[in-house]
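Data first, discussion second: the structure below is written as structure tokens.
Every protein chain but one is kept in place in this view of the complex.
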């Protein structure tokens, strides 16, 4: 994977999260404490600052910086992202492919490590109405793409679609973990904010990586 | 003056003040602290309780009870009414006419004593946008009626009209005393609540005293 | 135009009978703080254990300003508080009862905010007390620079400066100062103290059915008093730093000789609905401005000292200190709502 490109992807995700602030707060206000958009906007700021402080960082080092940035906002979401990104960075480091473009299998491996960190730390399972409901399908889509020999753009597009479908499916769920978990039936009818913000970040990052639709990957 | 009748007049004034609660609060909210209707309603309650506790009281004694009731609400208006009513009671006692119906001159004398107490205690002059702007013209109207030899009903109607005109004239005034006095120009355009509530009480009391329009005085 | 107020232009309140709020709250207050105070009469809060031989100190005023005034009854502050209806001075007989309770034969000082109603009722009570042989001195706190120009300073109303004055007076009385001395301290503390406030939203007097004023959704009232009496101007809602600048500049300009090189006490008072987060942001801004003007912020107080029910807003109070006032502010106090140790 190309470092400059990863940086651009991260910054695009940060921009997209900031642009979604109001919508994410709205979702969190339904059943939570209404701050998720602010928290992700603060995360975007913190990440941008970390990247500015280390203009040369790339690859796994850059991912680790992003982890620190997101982690610095605390809350429920901070440590989940931080641990996931640190594990993904470790996986990336293990692959030793930071110079070239990653394969679908490499992307899948990193994503899997990150997803495992989230469930390992937060103990949420699919159906609990959390970020896991968007993350798990995305990882599964990458695995499916890998199995069918799809190319990177196709695999990433499938991951976005799966994450989005997963986030949308949370609308019908009842939360059982976190702040929203005492709402019961009343929380149904609105998507989980953490799942929604994951889709926002993923889509912005992937779109930047792939470049204008139909073009070659940005980092190629 | 007939004791039962004075009692009825006082109770009518209490009812009228309670019915005007909202309007008096609205007036006080323009430039004051918005409580004048509540204060006068509390005064009405307190007066009613005092009268119930002393079912036999009449004349000057009854006026003194009313003074204690109104005074118990405190605020700016409580001591002004209390002192005025106590002085009026003293004047009434001095007249020694508690058995028959008072003459215009006797009513004027009591009213004058009360009005003097208000200005003596509060130091407000006509034009300062206070209760004085309703009280002073009413007393003057009684004096004029006395000078022209008018009857009691005529004199009391003239007093109401003068009080109402006086209260209405406060709309164009700038307050210089009390809570509203720091408002300057912004207070203009709204009547003084204390002047307005005086008209409410006076009108209800007089109407009860005079009975249905055209009828003989209730106490006669 | 949206109006201020919690909902539908009104406030939801946790009350029962709107006309019983004061007595119910005082019952709760007296039982919650029964170790320190008791109700000597329906609206008269006194120390549980009266101080035997000192100048008495009576505070009071309308209710709805809690923790003022009953919250300051106790060791090192007031001996008794006379409580009125919401935003209405207590009547003379209640004040007289408080004076009697506070009197141990060495005279009594009454402290209250300078409002027409309080002046009328307290003065009458003082006359009644004199007739009973109790000598009473009155101190009308008049710290609000927005309420009258400097050449009419005696017309100014009392707001959060009450607390600074009460603390100094209470400490002077507690250490045994004679009546003249306590009165001198009272006048000195009042003269050294200036405040100015800002309101962001109104409050609702229980039973009134309406807000005390209407403020457009994007405006604030600079110089508003603690009952919603209008201030000196309305303006757009500005950042806290700008609001603090408007308050501090007016206060500092009013202090003869300015604040440069002088130790001051800085008090930020929340009116009721303003979050502590906001109060401390205002404090930070005020402190920076005062330090930039050369003052040394020697003592600080942040919190809700005199409120206006659920009004949103805050005030800034500055007291120019000397050793005497500083020592009185630091003297121990143990009251329901102010403990200095």
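Note that the chains are named A, B and C in the order they appear, and that numbering of residues resets to 1 at the start of each chain.
The rule is simple: contacts are C-beta pairs under 8 Å (C-beta built on N, C-alpha and C of every residue); 3 or more make two chains touch, one makes a residue touch a chain.
Just so we're clear, the structure is a prediction, and the values are computed from it rather than from any experiment.
Enquirer: Checking the contacts here: which visible chains does the omitted one touch?
Expert: The chain that is not shown is in contact with A, C.
Enquirer: From the list C:15, C:130 or C:253, which touches the chain that is not on show?
Expert: Only one of C:15, C:130 or C:253 touches the chain omitted from view, namely C:15.
Enquirer: If the hidden chain were put back, which of C:44, C:82, C:281 or C:295 would touch it?
Expert: Of the listed residues, the one touching the omitted chain is C:281.
Enquirer: Just checking the interface: what residues of subunit C touch the absent partner chain?
Expert: The missing chain touches subunit C at positions 2-16, 21-22, 24-29, 31-34, 63-64, 66-67, 71, 86, 198, 200-201, 203, 215-218, 220, 237, 239-241, 243, 272-285, 287, 297, 300-304, 307, 309-310, 312-314, 332, 334, 337, 339-341.
Enquirer: If you put the missing chain back, which residues of subunit A would it touch?
Expert: Touch set of subunit A with respect to the missing chain: 21-22, 25-26, 29, 31-35, 37-39, 41-42, 45, 71-80, 82-83, 121-122, 177-183, 186-187.
FYI, only the chains that are shown with their structure count from here on.
Enquirer: State which chains count as neighbours of subunit A and simultaneously of subunit B.
Expert: Common neighbours, subunit A/subunit B: none found.
Enquirer: Take the average of all CA coordinates in subunit A, do the same for subunit B, and state the distance between these two points in whole angstrom.
Expert: Taking the mean C-alpha position of each chain, the two centres sit 74 Å apart.
Enquirer: Counting only Cα atoms for the centres, state how far subunit A is from subunit C in Å.
Expert: 53
Enquirer: Could you tell me which residues belong to subunit B and also touch two or more other chains?
Expert: none
Enquirer: What residues in subunit C touch two or more of the other chains?
Expert: Counting only residues that touch two or more other chains, subunit C contributes none.
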